[in-house]
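This view holds just a subset of the chains, kept in their places.
Chain lettering (A, B, C and D) follows the sequence in which the chains are written, and residue indices restart at 1 in each chain.
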Amino acid sequence: MSGLVVTNPPRADIGVAAQLAAHGVATVHEAQGRTGLLGSHLNPVWPGARIGGPAVTVTVAPGDNTTIAVAVEQCREGDVLVVSPTAPCDMGYFGDLLATSLQARGVLGLVIDAGVRDVADLEAMGFPVWSKCVSAEGTVKGTLGDVNVPMAIAGQIVAPGDVIVADEDGVVVVPRLDAAHVLQAAEARSKKEAASRERYAAGEISLDVNNMRPMIEAAGVRYVDHESYLKERRR
Amino acid sequence: MSGLVVTNPPRADIGVAAQLAAHGVATVHEAQGRTGLLGSHLNPVWPGARIGGPAVTVTVAPGDNTTIAVAVEQCREGDVLVVSPTAPCDMGYFGDLLATSLQARGVLGLVIDAGVRDVADLEAMGFPVWSKCVSAEGTVKGTLGDVNVPMAIAGQIVAPGDVIVADEDGVVVVPRLDAAHVLQAAEARSKKEAASRERYAAGEISLDVNNMRPMIEAAGVRYVDHESYLKERRR
Amino acid sequence: MSGLVVTNPPRADIGVAAQLAAHGVATVHEAQGRTGLLGSHLNPVWPGARIGGPAVTVTVAPGDNTTIAVAVEQCREGDVLVVSPTAPCDMGYFGDLLATSLQARGVLGLVIDAGVRDVADLEAMGFPVWSKCVSAEGTVKGTLGDVNVPMAIAGQIVAPGDVIVADEDGVVVVPRLDAAHVLQAAEARSKKEAASRERYAAGEISLDVNNMRPMIEAAGVRYVDHESYLKERRR
Amino acid sequence: MSGLVVTNPPRADIGVAAQLAAHGVATVHEAQGRTGLLGSHLNPVWPGARIGGPAVTVTVAPGDNTTIAVAVEQCREGDVLVVSPTAPCDMGYFGDLLATSLQARGVLGLVIDAGVRDVADLEAMGFPVWSKCVSAEGTVKGTLGDVNVPMAIAGQIVAPGDVIVADEDGVVVVPRLDAAHVLQAAEARSKKEAASRERYAAGEISLDVNNMRPMIEAAGVRYVDHESYLKERRR
């Protein structure tokens, strides 16, 4: 059942993807109703990058990176390669040679729920990678996974062409057909946050900015000065 | 039983706290008899910060950051916000908006046994955070924890007003009433370490600087040259 | 059975070790047939260092760093100190004082499957350390391990005098007697990779550079356009 | 976007599901080409159960089990409830009351990538559960997930109506439309294994039963007696 390579899946608009990236992972995640965040064990291997683009999805066998080589050919300018092993594996599936190849094709970066290596080179090249770990443990070749088939990665389903946004806060997936709608929500949210930020900087607090006092009242907040508290709990 | 906000607990002296911070976590931890260190899973989200100040303690419900908003109002200049969920949770309880609000009040930083987000912004703002992880997974609002009540966090009890010192080595708590005493011990230890450092740099070794040779002798150290060792173990 | 200090074990050539370091961990690991890599939980405490030198091996009791002090005396210029606790332990066995002492003796760095502290100082001093974690939790003194005896660390056997290479990708051990041979293989591999890199940068892909098409054909790769795939899977 | 409850999705045949269960998770996993296995962190809370049935899929908010209550109504005789939180959570979402309710409806068991409680009662009732952990930490109610929508759980995609097989080896998902085909392959495999088992019991070994000698020859196996090995490696 593996070895399937689906060619030319429809992709989310790369302009929309770039704009989603500008809002950042946290805002996009909130904007689509707190969904789509990949597990927090995926971290950037070098700091500061932020990308957004349609996913080319790849499943790989444990300890075998054959399918990544296959997937390169399916990548286009602006894509993000998204790789998940079919069983948990910490080995180093990806290094500077594959990064060179992807960069030559205009691929924006890699998200992989496994290990990568040559991280000093990856940073020097400016090729962004979000991974589970760093491992120099090389893989073998011989067993195929699938390319551009919907897959599970780090707790989410990613379908080919879905938007992947990644930055220092992590990685979020936006379903392809929802991208435009989520972008609108993200813009609204960013605007609202900018207004709130000014009020916070001026000394207002969240209880007032977000009108939370009635809610905490209802939830039963009880203010007690320290001396009374001590008397109450003394034993 | 939750929803309790204790107001105006006594706080450790912020001058003493600042001096403790200058000695650093490792020295303070040793100076108080190897106690008070929070678990090593708490790490700075950006490198280089070092803070020391009295704790405002906050317990939060899993996946719900309502109580952080409540706690902001209880914070004063020089405080450190210390947050622990009542059940383990990796979600992103805290981001740049709350940081803006705390910074406006003069709060020195945040220690949280959970996730935070907007870490690029936190670094740009210079607001230091020690957390369990980075996660863009936002929280909901609705359930209250407590503010300024003694709590367990990362293996230690932290009471409101206790000194929190945090740097690249981690986070340590010094009980409020012990702070002055621990500072004296830290000063003595730092002085002694400076003297030792010079001797090490000049080529002396720990066995002599710390007069350890009688101790290792008593413990049964046995020096064997490599050739003899091989003969002994050959099989 | 502990407390054994083996003196003057033969060491790998430090020139060869330095050249191995220049090739980096990932290349060395591949060059010796994908063996010898220490677990990916060992990470540099500060970025950018790369070292290679013969190992001085140290086993330590849990929470007790006495044997590190003993081992310092056995270290020579160009050595790498390699420390493993006899039971898993996250405490901070090593800090700036021991680093000062090792640096004064010309030791290149430390690899330890446990915690270290004073990491800001270690970076300022330029003393490289690969560790399991950072912890200010200090150790006691009183129980001896062994020095320069073959030991297990992070999934590998390291014998005294074996070459340790460490960089941002991790840590690899090369058996002393294999070092010259592995260096040749690493040189060959680096040369081949340089040639491949040029081809990748020029737009060729791995399927062609490594002549993988017959292999994936044999493994049963199947290309299907997206529309056909959807029809096939629709349900 | 959450709160969606899809009613009456087509289900795999429950007879086929029961037969798949009889073959067991390991055989089914092999029979469908080593795919579909949920992560090995899902374990039975009591030993000895084995079930197979169509999935009713449920996503739940972190720390909130509202949607499980909603899903009960969608369950039929022979179903297996499959629950995944939208962010990792170890809390106890499920206990003996919900189990009583499911058992009354003929549901075969529960698979949940989170915690459960009342495990002594679950065993006494004979209601099988595979979970990530046991936790008495109760959840709140208020936030909705989805029912009978395809979801990611423990590294796999599970769609409503897919077959779930679970036993002491773990949990595997078989896509609904593949179930009959996988059953045939499982039967063939079980038959072949039974034949092999007899040969193994009679003293034959895998190298011969599976005709592996040419393969290991080709892979470069090299037999060396112990004395020669010692001479070769002596140093």
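We take it that a contact is a pair of C-beta atoms (placed from the backbone, for glycine too) under 8 Å apart; a residue touches a chain by one contact, two chains touch by 3 or more.
No experiment lies behind these values; they were computed from the predicted model shown.
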Since all chains are copies of one sequence and 4 are in place, the complete assembly in this file amounts to a copy number of 6
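Going forward, only the chains that are shown with their structure count from here on.
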Numbering shared by both copies at the chain B-chain A contact, with half separating same from different: different
Determine, using the mean of C-alpha atoms as each chain's centre, which chain is farthest from chain D. B
Repeat of B-C among A-D, B-D or A-C, where over half of the residue-numbered contact pairs coincide, is which pair? A-C
Here chain A maps onto chain C under a C-alpha rotation whose angle in degrees, rounded to the nearest 5, is 120
Counting only Cα atoms for the centres, state how far chain A is from chain D in Å. 27
Chain C and chain D, separation of their C-alpha mean positions in angstrom: 37
Residues touching two or more other chains, restricted to chain D: which are they? 87-88
In the complex, chain B residues that touch chain C: 24-26, 29-30, 34, 37, 40, 43, 48, 167-170, 172, 193, 196-197, 200-207, 210, 212, 215-216, 219-226, 229
If we count contacts the way the header does, which residues on chain B are in touch with chain A in the complex? 3-10, 66, 69-70, 72-73, 90, 92, 95-98, 100-101, 103-105, 115, 117-120, 133-138, 141-144, 148-149, 160
Complex contact set, residues of chain A against chain D: 1-2, 32-35, 37, 39, 84, 86-88, 150-153, 155-157
